[in-house]
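Shown below is the structure under consideration.
Every protein chain except one is present and positioned as in the full complex.
Going by the order they are written in, the chains are A, B, C, D and E; count residues from 1 in each one.
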Amino acid sequence: MNRKDNRAADGMRPVSLEYDAQPHADGSVLIRMGGTHVLCGVTVEEKVPGFLEGTGQGWITAEYGMLPCATHSRGRREAATGRSGRTYEIQRLIGRSLRMMVDLAELGSHTLRVDCDVINADGGTRCASITGAALALRRALERMVEREMIPELPAVLPVAAISVGVVDGEVLLDLDYSEDSRAEVDANFVMAGDGRWIEVQSTAEGTPFAPELFGQMAMLAAKGIEELFRLWKD
Amino acid sequence: MNRKDNRAADGMRPVSLEYDAQPHADGSVLIRMGGTHVLCGVTVEEKVPGFLEGTGQGWITAEYGMLPCATHSRGRREAATGRSGRTYEIQRLIGRSLRMMVDLAELGSHTLRVDCDVINADGGTRCASITGAALALRRALERMVEREMIPELPAVLPVAAISVGVVDGEVLLDLDYSEDSRAEVDANFVMAGDGRWIEVQSTAEGTPFAPELFGQMAMLAAKGIEELFRLWKD
Amino acid sequence: MNRKDNRAADGMRPVSLEYDAQPHADGSVLIRMGGTHVLCGVTVEEKVPGFLEGTGQGWITAEYGMLPCATHSRGRREAATGRSGRTYEIQRLIGRSLRMMVDLAELGSHTLRVDCDVINADGGTRCASITGAALALRRALERMVEREMIPELPAVLPVAAISVGVVDGEVLLDLDYSEDSRAEVDANFVMAGDGRWIEVQSTAEGTPFAPELFGQMAMLAAKGIEELFRLWKD
Amino acid sequence: MNRKDNRAADGMRPVSLEYDAQPHADGSVLIRMGGTHVLCGVTVEEKVPGFLEGTGQGWITAEYGMLPCATHSRGRREAATGRSGRTYEIQRLIGRSLRMMVDLAELGSHTLRVDCDVINADGGTRCASITGAALALRRALERMVEREMIPELPAVLPVAAISVGVVDGEVLLDLDYSEDSRAEVDANFVMAGDGRWIEVQSTAEGTPFAPELFGQMAMLAAKGIEELFRLWKD
Amino acid sequence: MNRKDNRAADGMRPVSLEYDAQPHADGSVLIRMGGTHVLCGVTVEEKVPGFLEGTGQGWITAEYGMLPCATHSRGRREAATGRSGRTYEIQRLIGRSLRMMVDLAELGSHTLRVDCDVINADGGTRCASITGAALALRRALERMVEREMIPELPAVLPVAAISVGVVDGEVLLDLDYSEDSRAEVDANFVMAGDGRWIEVQSTAEGTPFAPELFGQMAMLAAKGIEELFRLWKD
Partner (left out) sequence: MNRKDNRAADGMRPVSLEYDAQPHADGSVLIRMGGTHVLCGVTVEEKVPGFLEGTGQGWITAEYGMLPCATHSRGRREAATGRSGRTYEIQRLIGRSLRMMVDLAELGSHTLRVDCDVINADGGTRCASITGAALALRRALERMVEREMIPELPAVLPVAAISVGVVDGEVLLDLDYSEDSRAEVDANFVMAGDGRWIEVQSTAEGTPFAPELFGQMAMLAAKGIEELFRLWKD
């Protein structure tokens, strides 16, 4: 099949980062994966949720939102309607993924609050959010050291995420919206820099799929993730 | 490791069904998997959501709830607090899974509304919900034929779900709460009766995991699912 | 008139109890009065509402809910819609009634939180909730003694409730839904084991009623309550 | 015991009416019973709730509110907090009571929407609301005839309500707040002009009470109600 | 043009005050400006908002509401719908205006909570609210001195507000609803007793207006405000 811009089945969309796009945040990145643009901002708070008080352990949590004009049909503003189930599902995934990045005991009694706001959506917003937020989080940790909130930079596990799907029977990497909306199978892989898995989710969109297909998707995802981790080396 | 009741690593908890536990529903099952008890009721409505009006296609949707006393520490009643993110995440999974069971075009302009309410929780409530709800849904489809709401029973794909996890380095089938709460990796597999996959989700709970481990979990899940499909033959 | 199952006008529906139906609760009873089934669970919390802090006095409060499939036409889930006025009215009645059971000063700084969840509804759910919850509460008080949360069992006033109504001019005891929905007068009596009254409510459903009719209803209620208090002696 | 202003045990507080206190309403009354002042306004809407559409029958419904400064300790504004359970309970009582006043089939497809807003509270606000609203409703019905919304005035059943209670063992009529807050038993009687009962509610506030006491309260209530019906004759 | 009751273009509607209309409040005024009637009640609380804790400074805040029957078409009750944007806008204006009246440092750690509830609306409710609330606030300050909550009465800046508008090209003072609803320009002036400005807002309702017109409105407003400050001298 022909992908937009002549992308190969295992080709990624161009990825770019703009650091400090939100200068009031303690760390921020505007990540662009093709037409998907996500602002990821991290705020360090000098307190922890109730269940961690007195433990000396820190916390990482995430919230996700989408501007009404980010999508082709304007979405309703969640300030008026409350969060949708989709929003809850995605922000829980982002939070779980980012909590793998550091030993929470090394954060002291701080909460790193991550905001992922989608400016423009063209498929893969949850993966772009995780990939961008992980880099913003590293930046925020560096700031914490500078401000002597923590004595030294903890070991940071690089984390990134990519979508894979099956469209017209073909396994494709990094789906855009036009592909995603007609995919037979849709999967998201969150991985660590060393190739281990943090979270995988795969969903049949029309008919169930064979386990073998999942294996193919996993391999393609590994290739894509490898490219994303180059962002960590710059 | 020693599991409660001397279960083997690949052993399931005892499963039982009580049909028509809610006689006002159009199909209902009380499913018990060990200490996890879920009431699954299905209501047939003679209308469809707005986005399907006029298409002649039907819809299947699910809501999930947990009674406050279902868990060791009483949960807050969502009628007062609103639904939690966890509730949204689970009911979306249940809905997606059940929509694979039939060709929605064969439902006519009907919505099958599925309620899964956890009476007692001891791990694996989302899997028990899917497994029980699929059987209640089949029952409701039979009622629709009896009442001549649809001309004949559509082809029904059996669906069931099982949890797998890694505890102390060992892959275990069908985790109870005490196992689930200290698992290193946690996975849920929703499968069709022919072994194909509908949805898989796997989450690292402390450290990332190797892809190979996922393969072992998938095999164990397949064994468990096979046992669950015996419930379809009675 | 002919009642279902040939019940006499002053006949009760069969009542049964299943203790510890929710093993995670500190006391629980599944009460069945004919087709009305209510799960009553009690949780003991080691704190009291703000207005009682520092007084040494305890508190008893109740919440009421109904599963969507409990009724013939599926009810909307209150986690999505918020509580209805009817729900508030009923749970306030349950709470007031149960607070008569013990001298709150003997509970120490504990709150006994009562959850009444209707699994199946066939009339009289508020009365069944009170009757079942009172027994679950006694069980929870016994547990508090076992756990040395209170030094000894306080004096417990048995409490139970029954509905009475006038249908086609005839006074009937313990109305089921088909009777309740066409009753001319509807009354609920909450009584103590010694025959005294705790709360009575009587409502005209179509035309006002003569005070004499209230007297007849009260006598029938007393007979029904007496039968319910046998549940306390087993 | 000594009541304020030397009231006898069976004495009422002075009652006064100010018609058309809210000129934009279709009928309105400011009722004052001692220090309890309630604005009762009725609005006629040319539509009915969904469950009555197409039946040609009308509807009467009520909402109740209390201004924050109506009570000694300022209450929280329900526009910010949502309605309390108490508010729901009271407005449901008002609505049920007023629906007894006319044959709803004679209202045509109109809804009479009643607003009872407590300006100052000194006990008995729900009874004053019902008594005042019934008179405002009669006024609104007259307006409907004038405007030819209904062909002629339907038969109107006069309705009024009064509180009775037991304080220090003595049965008192029309409790003010200082009496109500220390009553052993608290009762509200809603009656028709001919002495029949519409709704009675009686609640033990500390210990259960003997049925005989209820009889005494009913007699005192009848005396009070009789006085209130004089308001209908002016 | 002809104004109702032959008012001149620079004529005010009759204004009257009824002090202590809500005796449970710490200061209250029922202000009537023609057909606009607003109850203004002030409650003194012995605490301050979080951001002022420990500063020794007090706070003044306001809430605004409108009874459903205050307007020609019944408004929806905000206890059911939540506050409207208009309500928020108005109560923020009232709060800002009243905070100019005293040096907050002289209030000690007290919050003066102002409730403005519109009983009947005929234009200019926000201005009547400010004018009445300022007088109720002065009364509450006097009570604070009597109760020794503050050592002496702080210097109080008189505050009042008036609306001005342009109707059919003519600048009018103190618009009623029939004028306000067809005004080309609408303005509200909040002024201090010495003629200085506290808040001015002017809005074009159909076409933009010339700055000169604003000057004319300001002069007319100054005249109206002067009359309102006579209320402070009685």
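The rule is short, and it goes like this: a residue touches a chain if its C-beta (ideal position, glycine included) is under 8 Å from a C-beta of that chain, and two chains touch if they have at least 3 such contacts.
As the structure is a prediction and not an experimental result, all values here were calculated from the model.
Considering the entire complex, the omitted chain makes contact with A, E. When you scan E:Thr55, E:Thr81, E:Ser178 or E:Gln201 for touch with the missing chain, the hit is E:Gln201. Contact with the undisplayed chain is limited, among E:Lys4, E:His72 or E:Arg92, to E:Arg92. Considering the full assembly, A:Arg113 is the residue among A:Arg113, A:Arg126 or A:Arg139 that touches the omitted chain.
When you scan E:Met12, E:Leu52 or E:Leu157 for touch with the missing chain, the hit is E:Leu157.
Mapped onto chain E, the interface with the missing chain covers residues 82, 84-86, 88-89, 91-92, 96, 100, 157, 191-192, 194-204, 207-211, 214, 218. Panel shows chain A; residues 21-25, 28, 35, 39, 41-43, 45, 63, 65, 67-72, 74, 77-80, 82-83, 87, 113, 115, 117, 119-121 of it touch the chain omitted from the view.
In the analysis below, only the chains that are shown with their structure count from here on.
Contacts with chain B and chain E are shared by no chain at all.
The rotation that brings the Cα trace of chain A onto that of chain D spans 180°, given to the nearest 5.
In this structure chain D contacts its sequence twin chain E using mostly the same residue numbers, the overlap exceeding half. The distance from the centre of chain A to the centre of chain B, with each centre set as the mean of the Cα atoms, comes to 27 Å.
In terms of their C-alpha centroids, the spacing between chain A and chain E amounts to 50 Å.
Counting partner chains per residue, chain D shows two or more touched chains at residues 82. Interfaces, counted as pairs of touching chains, are A-B, B-C, C-D, D-E.
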